[in-house]
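Mind having a look at this structure? Questions to follow.
Left out: one protein chain. Kept in place: all the others.
Going in written order, the chains are labelled A and B, and every chain counts its residues from 1.
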Amino acid sequence: MIWEIIYICLGIGIFFNLLASIGLIRFPDVYTRLHAGTKCTTFGGIFISLAVIIYGLWKWYDGDDAMISLSIHAFFAMLAILLTNPTGAHAIARAAHMSGVKPAKAVVDELEEVKND
Amino acid sequence: MNVFMIALVLLGISVAIAMIRVLLGPTIPDRIVGLDTINTLVIAGMLLFGAAQKMIIYIDVAIVYALLSYITTLFIAKYLQGGEL
Partner (left out) sequence: MMALVASTVVCFVLWLLLTFNGKAWGNDEIIAGIIFSIIGGAITAKLVEKDYKPMSALRWLMFIAYLPRFFYEMAKANFDVAYRVITGKINPGIVKLKPGLKNNLSVTILANSITLTPGTLTVDVDEEKNLYIHWINVKDKFFEEDDEKCRCRYICSTFPDWARRLGE
């Protein structure tokens, strides 16, 4: 039963991580690549750490005392992924726009209009 | 064969695909996006390896790696937009 939950979490995590790297290849410019590279890896990372947390709690329940720290540390790693990933994406997007990369196929760019005024 | 190791191999494949973008990327921000993605994938891989080997030290390394790679991304972005470091 618990193995099935771990399999499902790992499967979702791996699927979205693979999707993120395929999106990196298929999208046309920096900003759309950031969409794939940020959202999908955050979601996949959360599910992979959930699988590790469930595994640690299960082994702890079975009598292996030290495995509770596996769960706690994996939870902190999940928090780190969740907080740092979108912030890094903002930094890259802002730097790309300031260094002059135009969004490909864009129908509107209001930030460029503000900068030209 | 441990299921966590199988997942780790699949993660390795997605790191390889993201590496193609780092090598191809026409502009520098493209390469940085690829590197940022690889960083997150490596963190997830460290979690899986720690669970497979039942070694908690790998998870500690993953936490520190997450924070350090975040700082690296911020510094590269700051350098790219031409501000003072």
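Going forward, a contact is a pair of C-beta atoms (placed from the backbone, for glycine too) under 8 Å apart; a residue touches a chain by one contact, two chains touch by 3 or more.
No experiment lies behind these values; they were computed from the predicted model shown.
Participant: I'd like the shown chains that the missing chain touches, ordered by label.
Facilitator: A
Participant: Out of A:I6, A:L34 or A:A51, which residue would touch the omitted chain in the full complex?
Facilitator: Of the listed residues, the one touching the omitted chain is A:L34.
Participant: Contacts of chain A with the missing chain: which residues?
Facilitator: The missing chain touches chain A at positions 16, 19, 22-23, 26-28, 31-32, 34-36, 38-40, 42-43, 60, 65-69, 72-73, 76, 83, 86-87, 89-90, 93-94, 97, 103-112, 114.
Methods note: only the chains that are shown with their structure count from here on.
Participant: Using CA atom averages as chain centres, what separation in Å is found between chain A and chain B?
Facilitator: The answer is 10 Å.
Participant: Which part of chain A faces chain B closely enough to touch in the complex?
Facilitator: Checking each residue of chain A against chain B gives 3, 6-7, 10, 13-14, 17-18, 20-22, 24-25, 30, 33-34, 37-38, 41-42, 44-45, 48-49, 51-52, 55-56, 59, 66-67, 69-70, 73-74, 76-77, 80-81, 84-85, 87-89, 91-92, 94-96, 98-99, 101.
Participant: In their complex, what parts of chain B are in touch with chain A?
Facilitator: Listed in rising order, the residues are 3-4, 7, 10-11, 13-15, 17-18, 20-21, 27-30, 32-34, 36-37, 40-41, 43-44, 47-48, 50-51, 54, 56, 59-60, 62-63, 66-67, 69-70, 73-74, 76-78, 80-82.
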